[in-house]
Every structure is written in C-alpha cells, then in structure tokens.
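For this depiction, one protein chain was excluded, whereas all remaining protein chains were kept in their positions.
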Amino acid sequence: MASAVTLTEPESSVAADGARWLTPWQFWGIVLLIPYLIIFTFFVIYPIAYGFWTARHPHTYVALVQDPIFVRSVINTFLFLAIGINIKMFIALLLSGFFVQARWWIKWLSVLFILPWAVPSIPTILSLRFMLNPEWGVVNTLIFRFTGEDGPNWLNDPAIGLTMAVAVHIWKSLPFWTLILISGRLAISADLYEAASVDGATNTQKFKYVTWPSLRTLYLTCTILSMIFTLGDFNSVYLLTGGGPADLTHVLATLGIRYLRIDQVDMSMAAIVIALPAILPLVFYMMKRLAR
Amino acid sequence: MRESHIALLRAASTEAKLLLIGIPVLVWTLLPIYHMFLFAISPKDSAFSGKLWPDHPTLRNFGIVFRQEHYFLHHFWEQLWNSLFIALATGALTLTIATGAAFAISRLKVKGGRTVMNLALFTYFIPAAFLAVPMYRTMGVYGLLNSQWSLIIAMVTIATPYAIWVLKQTSDNLPVELDEAAVMDGASPMQLFRLVYLPLIAPALVAIGTYAILLAWNEYLYAFLLLSKDTAITLPVALGNFLSADDSPWELLMTTGFVYALPPAAIYYAFRRYMVSGLTAGAVKS
Partner (left out) sequence: MASVAIRGARKSFGTTAVIHGVDVAIADGEFVVLVGPSGCGKSTLLRMIAGLENITGGEIKIGDRVVNHVPPKERDVAMVFQNYALYPHMTVAQNMAFSMKLRGAPQAEINERVKRASEILGLGPYLERFPRQLSGGQRQRVAMGRAIVRDPQVFLFDEPLSNLDAKLRVQMRTEIKELHQRLRTTTVYVTHDQIEAMTMADKIVVMHDGLVEQIGTPLELYDKPANQFVAGFIGSPAMNFLKGKVKVNGSATFEGPNGVKLPLSQAPSSSDGRPAVYGIRPEHFTIADDGAEAEIVVVEPTGSETQVFAKLGGEEVVAVFRERHQFNPGDKIRLKPDQRVVHLFDEATGKRLTA
C-alpha cells in the first residue's frame, strides 16, 4: 500500500500541479453551468420524478386502458402523427423547391409565408374557429350563398374536427420546416446541378439524383423531430375543438389537461408514461444525431 | 425567330406554373390572419357577412380595446404588460443561463459538459405538453402558482435546452486559437467570456433572445395552467377566457388578438436575418 503511494506520487503531483493553471477555467466552467443545473434539477428532474411517482399504481393503468377516451385519443394521436406529419413534410419538401426559385415575387412571398410561425397561436386559431362556426362563420355563409344549402357542422363532427386540427397544425408549423428544407437545399453545391445539366438531366432526374440524396437525412431528421414536437402540440387541438365533441378529438397532449380538470392527476401522468416506449426511441435517435 | 418564340412560351409556362403554386400558398398563409384583421375593422353587426372588405371599415374596435371599454377587457393593458414582462424576463434569463452554459461546455471544456449537453438535449425532446401537468403540480409544491415567476421559470426551462444547443454549435465553430491567443495575452476566463466570446457570438445571441421572447409571448398552455388571477394572466389566457363565455364579443376578441400578434411579427421581421441563419444552421448540419 505504502509503496504504491510512493510509486505514483511523482506522477500524480505533476498532474495536479500541471492542472493548477486550469483550475480557474474548470472553476468558472462549473460556476457557469450551475444556473442551468439548478433549473434542470428543480424544474425537469423533480417534475418528471413527481410524475412517475404519481403514476406508480398499477390500477391507474388498468383504469386508463379501460377509459374509451384514452383509447380514442391514442388513435387520434397516431392518425395526427402518421398522416399529419407526413403530409406536412411532403408539402414542405415541395414548397422548399418552390421557394428556392429566384424570382422577386417569390422572395416577397417567402417573407409573408413565415407569418403563421411567428404570430401567436391563439388569435389565429380562434380566427379559424370563427371561420368554421356552423351558424355565422364565413365558410358556411359562403356555402349558403352559393349553394343555398347549410354547410357541414364543421367542428361538431369528430372526423372533420380532427382533420381541421391537423390542418391548423400544418398551417402553423409548415413555414418552419419549409425554411429548414430550404436551407438544406441551398446547402447543396450548385456545381452538382450544373454537372447534372451538362449530363442532360431533366428536372425530375435532378431531384432524384442530386436533391433527394443530399436532403434525405435532413428530411428524416425533420420528420422525427416534428413528430416529437407534434406530440406536444396542445394548441392546435385544444383551441380549435377543445377535445370535443364528446371528448372524441383529444390527443395525448390535451388528454393530460382533461384528466387534470376532472382531478385525475394519476391518470394524466399514466397517459404520458404509457406513451414513453413509443417516444423514447425517437428521442434517442435525435439525441444521437444532434449530440456531436 | 421560331426558336425564340418557343423559349418565350416555355418561360411563360414556367412562370404560370410557379404562380399556380404561389397564389394558393399566399391565400392559405394569409386567410386566418386576414379574417382576423377583417373582424377587427368591421362594425359589430357586419362582421359575419363574408365580404372581402367591409362596407364601413372602422377603427372603433381598437378604440374599445385600448380604452378597456368591455368587461372582458378591463385588464387589457395590465395583461399586455404581463405578457411583455414575462417575455422579456424569459429572454434575459434564457440568454444568461444558456450563454454561460454554452461557454462552459464549448470553450472552457468543463468536465461533465457533454453530459449536461445531453441532459439539455433530452429536455428539448420532451414534448412540452407532457411536462405541463407535472410542472403545474411542481409549481404548486414550490408555492409559486399564480406568481408570474412560475411562468417565467417554466418558459426558461423549455427555452434553455435549445438555446444552449444552438449557442454551443455556434461556439464550436469559433477557432480554438482565439481562446489560446487570449490566454497568452493574459485573459482570465471571465475576461475571455466578456471581451472575446460575447462579442463574437452576438448574432446568435440576438437569434436566441428573440426565440425565447417569442416563445414566452406566444405561450398559451403553461400560461393558462400556472396563472389564473385576472390581473396576473397574460393576454393569450385572457383571450382563451373569452371562449368560455356565451356572449363573447367576437370582433373585440379578434381585435385584441390582432394587436397581440403584431409585436411578434414585427420582432420577427426586424431580426429575420439573424433568426433564419441562427435557428436553422444547426438543423441543417445534422
């Protein structure tokens, strides 16, 4: 024991002394990290732990799975993600191709196009909600004027309500993803397109052999990231349909609030815990991508 | 002659195709916003006519809102101030916390910095609505409910992970020799931070500050969970409360909403240059 100490002593003393001038750097590094660590500990770790603790009883999960509203909202969430996100990303891909065209009016349009993303959700979603009001909304007023018939009872039909919520979501977040795909397209070297032109490629072939291979990874990343974000999209559903009619348009993001309202916090936590196996792989995929 | 004709025709058809995309995009983008604007400038009874432009446009609605002349609007200015205060506080705190953390991780290479970055990224990927209910209960435990600080802290919690990540990406692109040169010149860590690091990442700071401010300004879910007193809530919560009433004055609701949507749009356009490059740079790299 003693000999081991004497053997390692010169090395370790050198290392400790050698690090002496590093110490203020490490010290300030730690000081500067502390504020975030405080936030993280008290407002991320604690709430998550609290959530798990609240949802610790197995009978909560039994009750949850037996609740038809939960089952319905799982289906709704799945449809929202599987259909909504893919349509959105596909449109974003097409529009990014449109917006990289060099025209003065397209430049202006791209400036306006960002608006939905920049402005708060609540006024614009409420505006849409009034448009779709069955009695006096502008949509049904116009339908009546042109066809003489009453329009559909938009938001009181669960299928149409959910579709409209998806549309609102797309309206709100399409600009952001289009913007990212535009940057992705602009990052592709113009030489590649010139080379393809020289080789006689058509526009379709240019997309297939130049644009898509370069954009594929970004597109996949965006799709997964968008899925994760969309899981947390409370506004598009809640502000448009409020989960109604008859709690048929809830998604996981709004379900927690519903259970909170009827004072079933354990159910609201359990609904999230039960969704984790689906979300965590996506999260870890994204972390692996971004944490370099 | 013929060939130039064909070229001209082809150019025209390309242009027509582009317009065929452009016009629907424009209508789709502006429709809800224009509808809101139409409500705001229409007299109460003619707002539902479905016309493209009201017969008698008026600014009367704005007057009512600004003078708080409806019982839904009694606290309009106070609530607008709440929104502003919470947004600015969120922006300032997010910038302070995230800049320090990014500097420590990227430039000081503090031990465990990578782990902290991963924790932050993990937080970034928790869907915000999933954290809402636990956060609400947590704030209750801490006795912060109904204090505006609860919303500020919640917004900072949500904004910092992305802020740290973007700032770290930006910092990683600064040459390490700059730090070494500063060390040789005799700079202490905090001098390096103040005199070299901050000036160099200023554009990213603008982007991140704007991001955090807009995030807090536009927030509805957390605001409505954490704040409830009429004098403490932000304007979006007040707008949401309109909904629960049967006799809602729609044109005033839309006017207020329009007023509320203006500052973020203005901020966005003012800092667009920084926003687009700052916020999309990291994403494209992956």
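Some observations on this one:
Going by the order they are written in, the chains are A and B; count residues from 1 in each one.
In this section, a contact is a pair of C-beta atoms (placed from the backbone, for glycine too) under 8 Å apart; a residue touches a chain by one contact, two chains touch by 3 or more.
Since we're looking at a predicted model, the values are computed, not measured.
Remark: the omitted chain is touched by one listed residue; of B:Ala92, B:Leu145 or B:Leu178 this is B:Leu178.
Considering the full assembly, B:Val196 is the residue among B:Ala102, B:Val196, B:Leu225 or B:Met275 that touches the omitted chain. Of the residues in chain B, those that touch the hidden partner chain are 175, 177-178, 180-187, 191, 195-196, 199-200.
The rule is simple: only the chains that are shown with their structure count from here on.
With centres taken as mean Cα positions, chain B sits 15 Å from chain A.
Taken in their complex, chain B has these residues touching chain A: 18, 21-22, 25-26, 28-33, 35-36, 39, 48-50, 96-98, 100-101, 103-105, 108-114, 116-123, 125-138, 141-142, 153-154, 156-157, 160, 164-165, 188-190, 193, 214, 217-218, 220-221, 225, 236, 239-240, 242-243, 250, 253-254, 256-258, 260-261, 264-265, 267-269, 272, 276, 280-284, 286.
Those residues of chain A that touch chain B in the complex are listed here as 24-33, 35-37, 39-40, 42-44, 46-48, 50-51, 54, 95, 98, 101, 103, 105-106, 109, 111-116, 118-128, 130-131, 136-138, 141-142, 145, 171, 175, 179-180, 183-184, 187, 217-218, 221-222, 225, 228-235, 238-239, 242, 252-254, 256-257, 259-260, 265, 268-269, 272, 275, 279, 282-283, 286-287, 289-291.
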